[in-house]
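Could you have a look at this structure, given as structure tokens, before my questions?
Of the protein chains in this complex, all but one are displayed in their positions.
Per-chain residue numbering starts at 1, and chain names A and B are given in the order in which the chains are listed.
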Amino acid sequence: MATLSIDKITKAFGHTTVIPELSLTIEDGEFCVLVGPSGCGKSTLLRIIAGLEPISSGRILVDGVDMSGAEPPERGVAMVFQSYALYPHMDVDRNIGFGLKIARTPAAEIVERVGRAAEKLRLGSYLKRKPRELSGGQRQRVAIGRAMTRKPKLFLLDEPLSNLDAALRVGMRVEIARLKVELASTMVYVTHDQVEAMTLADRIVVMNSGRIEQVGTPLDLYHRPANLFVAGFIGSPAMNFLNGKVVASRGMVTTVALSMGPTLDIAVERHIEPGDSVTLGIRPEHIALAGEGQANAHVVQASMVELLGSDTFIHANEGEESLVIRDSHGRIARAGDRVAISLPARVCHLFNSNGDRISDATAAHAEPVPLSPEERVD
Amino acid sequence: MRAGSVTTAVERRSASRASRLYLFALPATLLFVVFIAYPIVWVAGQSFYAGTADRGTVFAGLANYTTVLSDPTFWTVVRNMFLWGIITIPVQMLIGGLLAYFIERHTHALRGFFRTMFFLPVVTSVSVISLVWVQIYAPYYGIAQEYLKHIGIVMMTSPIGDPKTAIYALIVVNIWQWTGFSMLMYIAGIANLPNEVLDAARIDGARGWRLAVHVIVPMLAPATKSLLLLGVIGTLQTFPIVHLMTGGGPNRASEVFGTFIFKQSFVLGDTGSGAALSVIVLVIALVLSLIQIAVLGARLSPAGKQDP
Partner (left out) sequence: MMAPLVRNRIRGMVIHAVLFIVLGFWMVPQVYMLSIGLRTPAQAFDAQLFTWPVTFDNFVTVISDNPLGLIFLNSLIITVATVAIVVAVSSLFAFACAILRLKGSIFLYTTLLTTLMVPLASMVLPLAILLKNFGWVNTYIGLILPYAALGVPFAMVILKSFMEDAPRELFEAARVDGCNAWQTYWHVALPLVRPALVFVTIWQFIVTWNEFFLALIVLTRSEMKTLTIVPMQYSGLYMANPGALFAILTLIALPLILLYVLVQRAFVRGLLAGAVKG
């Protein structure tokens, strides 16, 4: 367990700056997920934290001690690699215990700690196998076991689930969530998959081209994205973005006319001048299917429909704009259907031409609703 | 304050660690400097001095070089080396390649057997090979003249006893000894051909000889290039077969660089011209290698893998 402080670090490969200047503090015991598109610098940041990649300037502090030039073991890190990086010539037993052996841990203790990790990860019957004799999921667990036994201060995971097939990935995600509770270690987890980020993180760091776009809890990012990038990155299917113009601005309420038709009144945090271009964001699940003629209804034509059983995704195009509508009530539409929708102003986000959110998300957005007493059975 | 002192300690430690890492490169560098670089520098220097190493030397400028270059034997050697390379390398490639193709693509149970048997001359001591071939070539009691008679080739003398044929007779022995090596390089190349490409070629209708000529041969180019590079170097290394079978004779007709240098330096004790010859061979080797690397790329590789 440790607090990790990243203090104004920069990283350049030759003349290419990968990370311009970045500061971040990860609290003791926190499960922090670095998420972003590929090439955003999240893996580089993780490798910098691990001590595998030297920094160009700045400092890395673990529990307040400068570790900028220190080797990984001095920092007390353990790491799960994307490819697992299991030693092919060692059996599971030796793979898990190798770090302890290098640290000259007494043999009896190695046996005990490897045994404990193997038990926790249900690897007991595979200890004498070589990595190539294991399935993807088993290898993944060995990689986690190897990191666990070292009782690291910092537990780093680099896209650990990306090499697994979809079904296994869900299973391992649950397993990692369980480990997070059991280990209570400070964990930094890199992924490009926002579902993993949402389900596992205490706090998510959204990165884009070497910069941090936003740091926050998963629901924070979902409900209060700081900018267009985060709004578009978090949530699946992605948030719809519609072009509009400010037609009136009265105090903290702005009237926006969308280029596809409807006009909406949106509560804003920042004043914006009439005539400015804005982007309105609304999540597919927040678009309501409305009866025609209902107030604020707008009719679109479905261009494609995806039926998933639990959900129906209706894709619609309207001029330059395209929309995805998510219905979770089992309604079935067909391509070509004309569908009446309404865009509830309460759940709409508004972004200015710089991409920053200006809509007021504190009051308007639904806070998480706890289960009602009837729903929760203690 | 505390953080600061830790930083310097960590940095100091990592600096000393970095310099200690050079210990990994040290042994190879030492061996190279003492046993390769120093001798080369020494021989280059010595080539400008006349006399022998034992009785003191005097600076002679390019005299050693002019002596060597005006020696008719030198030009015999050049001709022999040229013949050696121009015959040995392609013939070994051809036989080795054919053997590799048929062994790899058309045998299964006996694959290991054939691979091993054809390679055995490579692992047989060259001095043994030389004496056996002297016996084979021998007049009256050698089997060459006895059996070649039946197909109309009559040999009155041993082919290595005739100045006109000696070098060719030696080349035959060399080809016999080293073809197994070419075969193995091509076997590795064929075994490493990507299956998808072969499958694609077959779906495109290429089979048998057309598959071999249009797909397999071009894809074995890396092995061919390596064999060419190794062949040129190997040619300039030639010594034991000639030394043991003809000693460079008869009448210096089969002299090669190795035997020529050996005679000048160790038999005649003429260190200066021995050194000049050594330098000439070295320069020829480096120039030929560099030309090949410039034209074909530097690699020793039987496989079609792309190196970064």
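Basically, a residue touches a chain if its C-beta (ideal position, glycine included) is under 8 Å from a C-beta of that chain, and two chains touch if they have at least 3 such contacts.
Not measured: the values here are computed from a predicted model.
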Hidden partner chain, touching residue among B:Leu69, B:Leu94 or B:Leu131: B:Leu131
Looking beyond the chains shown, say which of B:Ala28, B:Ile203 or B:Val295 touches the absent one. B:Ala28
Please identify which residue in B:Gly85, B:Pro159 or B:Gly258 touches the non-displayed chain. B:Gly258
Touch residues of subunit B, complete complex, unshown partner: 17, 20-22, 24-25, 27-29, 31-32, 34-36, 38-40, 42-43, 46, 53, 99, 102-103, 106-107, 110, 112, 114-133, 135-136, 140-143, 145-147, 176, 184-185, 187-188, 191-192, 222, 226, 233, 236-240, 243-244, 257-258, 261-262, 265-266, 271, 274-275, 277-279, 281-282, 285-286, 289, 298-303, 305, 307-308
Tell me where the left-out chain touches subunit A, residue by residue. 47, 50-52, 71-73, 77-79, 81-83, 85-90, 98-99, 102-103, 146, 150
